[in-house]
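Here it is: the structure, laid out below.
A single protein chain has been omitted; all remaining protein chains appear in their positions.
Chain lettering (A and B) follows the sequence in which the chains are written, and residue indices restart at 1 in each chain.
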Amino acid sequence: MSINMKNVALFAVIFGLIAAVGIWQSWSVAFAILNLGLISALMSLGVNMQWGYAGLFNVGTMGFVALGGLATVLVAMPPVKEAWAAGGGRMMGALAVGALTILAARLVWQRMAPGRRRGLALAAVLILGFIAYRWLYVPAANAIESIDPASTGYLGGLDLEVLIAWPVGGLLAAGAAWIVAKTALGLRSDYLAIATLGIAEIIVAVMKNEEWLDRGVKNVIGIPRPFMVPYEVEIQQQPWFLDMASGLGTDPVSLSSIWVKLLYAALFTVVLLVILWMAEMALKSPWGRMMRAIRDNEVAAEAMGKDVTARHLQIFVLGSAVIGIAGAMLTTLDGQLTPGTYNPLRFTFLIWVMVIVGGSGNNWGAILGGFLIWFLWVEVEALGPMLMEFFTFWLPDGNPVREHLMKSAAHMRLLTMGVILLLVLRFSPRGLIPEK
Amino acid sequence: MDILNAFVLLANFVIVPALAYGSQLALGALGVTLIYGILRFSNFAHGDTMAFGTMVTILVTWWFWSMGISAGPLPTALLALPFGIAATALLVLATDRAVYRFYRRVKAKPVIFVIASLGVMFILNGIVRFVIGPDDRNFADGERFLVTAREFRQMTGLREGLAIKTTQALTVVIAILVVIALFWFLNRTRTGKSMRAYSDNEDLALLSGIDPERVVVITWVIAAGLATIAGVLYGLDKSFKPFTYFQLLLPIFASAIVGGLGNPLGAIAGGYLVAFSEVAVTYAYKKFFAYLLPERLEPEGLMQLLSTDYKFAVSFAILILVLLFRPTGLFRGKAV
Partner (left out) sequence: MSEDTLIENGTGEGAMRAREGAPLIDPDNPPFLLGDSMRGGYGAADILHECTIAAEKGQITVIVGPNGAGKSTAMKAIFGMLDLRAGKVTIGGKDITGLSPQERVAEGMAFVPQTNNIFPSMTVEENLEMGAFLRRDDIAGTMEEVYELFPVLKEKRHQLAGELSGGQRQQVAVGRALMTRPTVLMLDEPTAGVSPIVMDELFDRIIEIARTGLTILMVEQNARQALEIADMGYVLVQGRNRYTDTGARLLADPEVRRSFLGG
């Protein structure tokens, strides 16, 4: 990690921008940008591991983020005992039958000789398995979802510390990534892209619809905070806190909100630095050198006896795990899981803009891109209506053109992101902090 | 009689909708596969290109409405369609000039093209939402049904009705005409053949004096036409919503890959395969079996394999199966 003044300056600029928001807009907003910037940086780091180290094109980031979010519910929410009693066992049975069916189908496919008998056996296994699965699943889901649907109607979680959900989110994402990579790696790069696009849509569809699992679009609210992050109402009552607030001359309510955000920021920074450190070490190790050698010349690496597909599988799973961790952090920060808000433009393509702008292949670049693009994403939204206001000031209030432009201004940021991506890709393809 | 009723039921809820949807997917997949065959990358902006073309068509349709122009029993949008195609053709040619041509010149890797197409996708997405907004738009007018369920019941005396929407019939007819025209162009004209030659063997095409930039321009124009037609037909049949068009990328790519990327015939077959699987798997067969089975065997559940919320999973499953067992697609495309 040689200290490069230009890179230091770039980071200084972005933190300066955030500080400027704090000074002129509000510190609460500034810390909100910082926190999501940290999470975005982690996502961007994960994508950079896949793209920058290995040239793998993952457009399913949204799915891995969502799985991380699911992990927080499954780990941290209290279990719903009535729901477990009503259909928990049966649902677990259904899932087991589903998994067994796929395993059995796989076995049939591998063990039996190709031919009509194998086809029939395979069909029989799949059909019987599916019927058994549905027979267990439908009543179980109905029973679970009918338990107090207004507030629960799902199985709940394990009631553990939410921090545990972060690695668990990474594991879930890694598992899904493994399945995708197993099928699509080794084929041409476009196929991996399309397969990841698909798995992301499906993961989000499952989370939106399987109410027994996570209440679907009814959302899970009140996910517990990490043990070291108190609730605002609690600290507002602490005497030391009130002293500090009066010392700073601010009101305790707004200070408490900043205080909580600060704690989250500290927590996220620790995670980001740890993962960044590991990523940097890995990149410098023989393993990382091999990865880059493979990326730069796949044919030569293959000729030298490197198992390219297996290496790609490793890095793809690792990168997705990082994204999953970031997803869990995001849901923890929000305190709620809202499957309806997972949107590929925000959680997949925006992350890509971060990586490309920051500098693909360079972890620091990816992190810088995460902060910078997140900052722009938030600020362009605020800026859009202001610009529109400026350009349409000559139109009277209530003018339909003006109304329409004002209402549509929010979509400007999609356009802005697209333009930024294309400009960087064309004129500075190595990004702000190029790979060394 | 019950067998007939069961069949009509199936036709009404599975076959007719899937035929229409399949035609829409096939047109979309043809565009993707042509771009892939000639420009050699998966165009992620295709869904949003469809949305853009549809948006222009809708705007012109509204303009026609305001002037009192209509196409009688047919949707006015058909009159506006040429405007939509023209605008979209100009748009994609402009993006090619501004974005892709540079990467062709430096012979960039396909994945760079794909990333560039992501950027284009963002921009188109922004433009469409900026101009027409992110909400649902219904722009179908004219006669709603070719045959209504009631008419069909009166005509045949069956208990089940078969409704055929004008838009469904139009979709199928237009898709057939477009496909015939496209295949005639590709197989019978000098320019079409030069496109196939370019897609087959770029270097030899150059040696034969085929001008690559001309081929690329024609490909974009055709793709723009296909995308706009597919988008307008989809919008007429269902409704227009920018985000839905973005989501169509997955079934469209699945169709193109199932048929073999770069293979136009495969794209059509893939489109219908994906559409029929999607509709058939998410249809609730309860009533269908009620006609066929004796009363005591009548099914209790909905007899639905998968809830409609998971229709994307069907495309995805087909995609994964093809990638696992036959990555070049059913019709042997170019890519591995």
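Quick notes on this one:
Quick note on the criterion: a contact is a pair of C-beta atoms (placed from the backbone, for glycine too) under 8 Å apart; a residue touches a chain by one contact, two chains touch by 3 or more.
Keep in mind that what you see is a predicted model, and the values were worked out from it rather than measured.
For the chain that does not appear, the touching partners among the shown chains are B. Interface note for the absent chain: among B:I38, B:A205, B:I222 or B:I320, the touching residue is B:A205. Among the residues B:R40, B:R196, B:K238 or B:K286, only B:R196 touches the chain that is left out of the figure.
For chain B, the residues in touch with the chain missing from this view are 190, 193-194, 196-197, 200-201, 203-210.
Going forward, only the chains that are shown with their structure count from here on.
For the pair chain A and chain B, the distance between mean C-alpha positions equals 30 Å.
Remark: chain A residues 55, 57, 59, 130, 134, 138, 183-184, 187-191, 193-195, 197-199, 201-202, 205-206, 208-209, 344-345, 349, 352-353, 356, 404, 407-408, 411-419, 421-422, 425-426, 429 touch chain B in the complex.
Within the complex formed with chain A, the residues of chain B that make contact are 36, 41-42, 44, 98-99, 102, 110-112, 114-116, 118-127, 129-131, 133-134, 246-247, 249-250, 253-254, 257, 261, 301, 305, 307, 309-310, 312-313, 315-316, 319-320, 323-324, 327, 335-336.
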